[in-house]
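Rest of the complex left out; these chains stay put.
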């Protein structure tokens, strides 16, 4: 196992020797075939939610531990729902109150929980890379799902965006997708750009004020637009990002009202996109800051279906990882 | 849906078009037939608790979300037990730590959870009317149970009192019921008075110091008694209320000892009631303030059976609401 984190040694941190998903750590580096399998498996679970009995026995007898070193009630709840719909035994650990607080190391905590027969860890941690550290350390039969690590990645959020786009637009290779807002600080934007590019989207646009756009977008094949009107013109898909409150009082932006005037999505601006364009948002919404309520609640909004698809994609990721028997 | 909260438009906030219970928001306005159905259904669940297998499959595959915006471990636990005995999937949300704290609106939170396929919300909120707001907003197949909204209502507590009285006294139309204590600040007293009146109790008495009695009792057909001896004389049922600690240091009451001397239920005072009178209390008890331990633990006390019936009545309300298919 010790060579696993050495770059260039041919070992993929997320895939097993057969190229199957064993851990989900990031969308970066996932081959198109793996992305496609996740998306199509999620689509099959969307129907499960509408049946009289919503659970499937794919993880029966398996123990899933939600390890949230950082609080996020909503994300934890979605993973708990997904795991229980797969018939897993789910254990929520309030890790901020546990032995970790007594000075035990992260990996000793993981070893102890594995000794309690954990089969899968869903990890959220403020430190970028923490889920990688855990994935390299665990026994070969144990799976790690990244539920958000610092500013680095939040792959299931990116994947649910892909499931949503597939559901409404079918063919990725004909789309124009605009991502609007604070791309610099967004884990979702990063995941989305990687996934959209891998899935063959010909035009991905990053739209926002220069202070909220990271360097290197052009090198990733992304078109940079600092004006919203330009960014969403003729788009098929508009992904609005949440503006963190702390940005609004910082040096990066003058104010929420000012931001809304320039980058807030109103019905008038939405009219510039294609007539059947869909509007997405990862939630929670800042109504009147990045999005007008008439758009958020309007006919083109797919914000609530995204939440539903989020359960399905988490079920898909867990089921696919659990079917990968060992990491080697 | 928008006309639903307009008074006088014929739409009942809790009942569907067939007059069946769809949400439980308050005992106010529930017809006698609905009250009777809840009470008799609860009676049938009391036996479930005594069987080897205590669960029934009435809510199998349904998702119940406990949304406690205000902390109440005991009430939450009783609803969780009830929902699990009905075979529901129960999710407890620590809502004080969730997106609601990030500034998301109450109704956006509800929409998101509904998109996760919630079928029923059990809501506790410090603001009176919050469960009504939610009930008006949710999709027609979703149910809302009020687990306490500010000072307004706590209907399952009132209903368990009715189940208790029915269990021990059978015929409501021959009873004298005394409610003793801080009626002014009690959600339970309000619920009880409505239910007892609807169920045909000929004499309901409100007993307490004038500073803790609300105006308008006489108009509700309630007899006001400021002396305990008068209030409980020949009563069949005595409902003692909990005295909130904050009342005892406020301007409304001189002290706990003084209160106990005047309104505390001792064996001597209890002897003024009928010999087979039952003594009820919603808990938690302030022993030596509103009730003497010899009474609380005595032969006429039904305080612990009330707790057991509380599970049964919550099962009954959930099962009845869940059997109402749509709100329209």
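Letters are used for the chains, namely A and B, taken in the order the chains are written, and counting of residues starts over at 1 for each.
By definition in this document, a contact is a pair of C-beta atoms (placed from the backbone, for glycine too) under 8 Å apart; a residue touches a chain by one contact, two chains touch by 3 or more.
The structure presented is a predicted model; accordingly, all values stated were derived computationally and were not measured.
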Full complex copy number, with 2 in place? 3
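Methods note: only the chains that are shown with their structure count from here on.
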How many degrees of rotation bring the Cα atoms of subunit A onto the matching Cα atoms of subunit B, given to the nearest 5? 120
Give, as an integer number of Å, the spacing between the C-alpha centres of subunit B and subunit A. 42
Where on subunit B does subunit A make contact in their complex? 60-61, 63, 89, 91, 93-95, 97-99, 102-105, 108-109, 111-112, 114-117
In their shared complex, subunit B is touched by residues of subunit A numbered 49, 52-55, 71, 73-74, 77-78, 80-81, 84, 245, 283-287, 304-308, 310-311
